[in-house]
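Before any comments, here is the structure.
With one protein chain withheld, the remaining protein chains of the complex are depicted in position.
Chain naming follows the written order as A and B, and within any one chain the residues start at number 1.
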Amino acid sequence: MRADLATRVGAVAVDGGSFTPATPMGFRLHHVIEAQDFNRGMLDQLFRIAREMESVHEQGGNRCLTGKIMASLFYEESTRTRFSFESAMHKLGGSVISTENAKQFSSVSKGETLEDTIRILNGYADIIVLRHYESGSAKRAADISTVPIVNAGDGTGQHPTQAFLDLYTIEKELGHIDGITIAVVGDLANGRTVRSLCYLLSKYRSIRIRMVAPDVVKMRDDIKGYLARHDVVFSEETSLEDVAAEVDVLYQTRIQKERFGDREEDYEQARGVYVVTPEVMARMQRGAIVMHPLPRVDEIDVAVDDDPRAAYFRQAQNGLYIRMALLAACLGADIARA
Amino acid sequence: MRADLATRVGAVAVDGGSFTPATPMGFRLHHVIEAQDFNRGMLDQLFRIAREMESVHEQGGNRCLTGKIMASLFYEESTRTRFSFESAMHKLGGSVISTENAKQFSSVSKGETLEDTIRILNGYADIIVLRHYESGSAKRAADISTVPIVNAGDGTGQHPTQAFLDLYTIEKELGHIDGITIAVVGDLANGRTVRSLCYLLSKYRSIRIRMVAPDVVKMRDDIKGYLARHDVVFSEETSLEDVAAEVDVLYQTRIQKERFGDREEDYEQARGVYVVTPEVMARMQRGAIVMHPLPRVDEIDVAVDDDPRAAYFRQAQNGLYIRMALLAACLGADIARA
Partner (left out) sequence: MRADLATRVGAVAVDGGSFTPATPMGFRLHHVIEAQDFNRGMLDQLFRIAREMESVHEQGGNRCLTGKIMASLFYEESTRTRFSFESAMHKLGGSVISTENAKQFSSVSKGETLEDTIRILNGYADIIVLRHYESGSAKRAADISTVPIVNAGDGTGQHPTQAFLDLYTIEKELGHIDGITIAVVGDLANGRTVRSLCYLLSKYRSIRIRMVAPDVVKMRDDIKGYLARHDVVFSEETSLEDVAAEVDVLYQTRIQKERFGDREEDYEQARGVYVVTPEVMARMQRGAIVMHPLPRVDEIDVAVDDDPRAAYFRQAQNGLYIRMALLAACLGADIARA
């Protein structure tokens, strides 16, 4: 399985889980498809490079990707995620070609397959950031692409770079990931963010997860089964106040109206049940943090924003460093030289 | 009030209205929100830098903003304005992330506030050019942004960079602004261009304004009151021919069909009343000019385009220099060094 991982994510795994210095950074990725593909050693490498990227960013960026072209191939709009990737590429001196309207030259409008589109883009770009509405698309693209594919979200499937930045934020804010207690709150049924995060957390030791969700959007059995098999302690709770008092991380998520279709009643019932208010903050420990993948609607009161434990805007900022690190790792950049 | 201005636009005002050389250019802006925030000293500084930018442009641009990222955050489409800003940024070596579809990651689609969007973008961009459909949005954004906000038009409110380029064009074409007589023609009720221009002209001496508008789109009382309070002489006229003979500047505007909604009749009545034709040009003085913020429909006859007094395409070109100057001033660039 280790060998398989190495192939899929392109890491050169040698004895004991270390990586050969295939590149000046000592870490190389081929594709970024699923959070599960990354083991703990790889996450450590990624976070080390992300920390270096914070310095690069502070110094106004560098030119280590000059001459490289990134294609933003978005089959559905997600301006925030696109901006984060494009900003990361520019900060490293690279160029971008971009569409949020990829359906127009795809199977949908003229009958072209995703595979054909990717093959053609292989001639135009050095790396492809793909956002697609169908689960499994990123894997299909990676199977035939000659340049790295980075999954920027595929349907209800995965959004691995969000999961990486979430984990990176926890490590940066708390100093460690092992041993934490985390509450995941809100839409646990549809939120791919929380799903990916659960997969990654299971790679760490002594994790406890408290799940707090309205009845109609409770965590699904597949994830619960996965956590059980990986010795993660979890429980389903109903009182956000009680949970708030005992966690290191309170990870709030938006109830996603767009997932409810015409079940308006279910949506109205689900939203507003669990809101992070100053009262909830008062229950939280001094060193704990509140996270949110954003955008938020009203599930975190704006009165909370000024609390130093409100980490969600810092979390968004970390997305830039993680994406800079991923682009550099996929393209074999030499950060030091540039 | 001087102190307040300095805060809002970030100019470092010292004794007598001069500016401390806070930057290599000797002029620094924080945000660009409203035309009124700029006093005459600041306009002089801005125009001085714009003139330098003409040289920079002639020499093929420079790299004084290399490594900087501008976000074009357009909640409504305005490709011309966006292109002008993005071209300005590229000419100075900067990078751009861009959307004309910002509603998709905004309050409208998922319920996110403008404030949250701006806070997140603060992590991705060094400057944000904002176009929004709501009056006052740019001010709201500036209130919480850690990077400069440039207002590229907010609702029926302001479009300050257009006003600056208009004024810059007058100075460049005529050699001075004090003492001019200007006719503003067309849709004076809805055109924010003319409104912003009137605010700025009131900062100059001995300005005379002749207003020529169809009945349904006459100049509103708020502007007339403002002009009166600032000792600007103005009058409302009905004969474009008579007015043409006595002005230094004839500023024509489009009757904006989109402002009339279903009042099609009113629109039809308003358009075509005042058209700049070769006959009107024949009445104009030799040294006078015709301006227009563009796009035009038929309110200036194309037969006028070849007249050397037709300044509207030169005016559009000046938009590039003004925006280069504003970006440089907001980002503290060192033009000379680059």
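Keep this in mind: contacts are C-beta pairs under 8 Å (C-beta built on N, C-alpha and C of every residue); 3 or more make two chains touch, one makes a residue touch a chain.
Only a predicted model underlies this, so the values are computations on that prediction, with no experimental measurement involved.
In the complete complex, the hidden chain is touched by one of A:121, A:198 or A:290, namely A:121. Checked against the full complex, the candidates A:111, A:175 or A:261 give a single residue touching the omitted chain, namely A:111.
Within the full complex, the residue among B:144, B:174 or B:316 touching the omitted chain is B:316.
Touch with the hidden chain on the side of subunit B covers residues 60-61, 77-80, 82-84, 86-87, 90-91, 96, 98, 100, 254, 257-258, 294-298, 313, 316-317, 319-320.
Residues of subunit A that touch the chain left out of the display are 67-69, 71, 95, 97-99, 101-102, 104-105, 110-113, 116-117, 119-125.
In this section, only the chains that are shown with their structure count from here on.
If you lay the C-alpha trace of subunit A over that of subunit B, the rotation comes to 120 degrees, to the nearest 5.
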